[in-house]
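Up next, chain A:
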Amino acid sequence: MTAIMDGPEATKVSDVIVCRDVHKWYGDFEALKGVNLTVEAGEVVVILGPSGSGKSTFIRCMNRLEEHQEGRIIIDGIELTHDVRNISEIRREVGMVFQQFNLFPHLTVMDNITLAPINVRKWSRDRAEELAMKWLTRVGIPEQADKYPGQLSGGQQQRVAIARALTMQPKILLFDEPTSALDPEMISEVLDVMRDLAKAGYTIVAVTHEMGFAREVAQRIIFMDGGQIVEINSPDDFFNNPTHERTKLFLSQILNH
Partner candidate 1 sequence: MAQTTVSPPGSGADIPPPEEQSIGSRVMSYIFDIRFLGVLGQIAFILLLLVGAQRIFSNFGSNVDKLGRAQFICRDGRFAYRCAYDFMDNEAGFDIDDTALDYVNTDSFWWALTNGIVNTFRVGLLALVATTFLGTTMGIARMSDNWLVSRLSLAYIEIIRNTPILVQLLLIYFSVILALPDIKEAVQPFNLPIFLSNRGLIMAWPQFMSSASIWIAFLVLGVIQFQVMWMFLSRREEKTGQESSKFTWGLAGFLIIAAIGWIVSTAVAENEGLLIPNSSRIDEVEDFEKLMLARAGINHLSELAELPQEELDAVTLNVCVLRESSSEANFVNRLASEGIPFKISRNGSPAKAMAKYRDGSCEMFAAPKSVLAAEIATLETPTDHLIVPVKERPLVWSIPRFEKFNIIGGLLLTPEYFALFLGLTIFYAGGLAEVVRAGILSVSKGQTEAARALGLSEGQRLNLIVLPQALRVIIPPLISTYLSLMKDTSLGVAVAFQEVYLVSQTLMNQSGRALQIMIVLMIIYLSISIFFSAILNWYNDRVVIVER
Partner candidate 2 sequence: MKNKFLLGLVLTAVAVFLVACGGGGEEALSALQGQVSDLESQLEEAKSMAADAEAKLDEAMAMGDEEGGEMAASTNTLATVQERGTLLCGTGAGASPGFAFIQEDGSWEGFNVDFCKVFAAAILGDPEAIEPVVTTGTTRFPILQSGDADVLSNNTTWTFSRDTALGFDFVPTVFYDGQGMMVRADSGIETLADLDGGSVCVATGTTTEKNLADVFRQLDIDYEAVVFEDTGDTTRSAFAEGRCDGYTTDTSALVGSLVLFDDPSEVKILPDVMSKEPLGPLVRHGDDNWFDIIKWSVNCTIQAEELGITQANVDDMLGSDNPTILNTLGVEGDLGQAIGLNNDFCYQIISQVGNYGEIFTRHLGPDTPFNLSRGVNAQWVDGGLLYSPPFR
């Protein structure tokens, strides 16, 4: 397994996400304190950590929803700088799924999904709709295409959000607690889809509290605390032989929970 990089020479062509010594401040508060991470193409990485540890902040830095102040982030060979061309190119290649779904309530499911392909990728409507339908079928709700988000259940909405991200044909998928706003029955609907995507070979970075999913699907688990990466490990080692005291404490808390 790939270890934390310690120099630019070590970057391989297959590394689609490279974060080096990333710092992020909210005013005086330092939310990320020098984070390093490299993700290979096709890898599934799950980020765990207590609340407020900087998981969301980190993942949101990867598509510039948050701006990092120090360090470097290189996505698919393009560095995130202040250059808007870079930013928009990276956003095209990185799909994101949010905890709160963030579907556009004024558009139908179909329009939600085809909006970006038509306006950003400049596809014809037919092509966009064809692909959208394919993804809707894959996430299991092709019959909902003409409804508005407000008419769907939470699980259905999150599946639309996933289809929306995927129709853009991204190379990388970011999930920020995609199941946290869902009722228990709906969680599995969404996890099934994510499992499916992992098998299909997508590069995935996911923040989740679903330990079962992490153990089963992830190739690496990243444990964050206080704005730093405390431990990077394979799922087996992470859950069975955690190296750090902090990790042990965290695991004991959630497992006893």
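A word on the picks: all candidates are chains of the complex that A comes from, given by their letters.
By our rule, a residue touches a chain if its C-beta (ideal position, glycine included) is under 8 Å from a C-beta of that chain, and two chains touch if they have at least 3 such contacts; residues count from 1.
Just so it is clear, the model here is predicted, and its values are computed rather than measured.
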Neighbour of chain A by the touch rule, complex-wide, chosen among 1 or 2: 1
Complex contact set, residues of chain A against candidate 1: 63-65, 88, 91-92, 94-96, 98, 100, 102-106, 115-116, 119-120, 122-127, 148, 150-151, 161, 164-165, 168
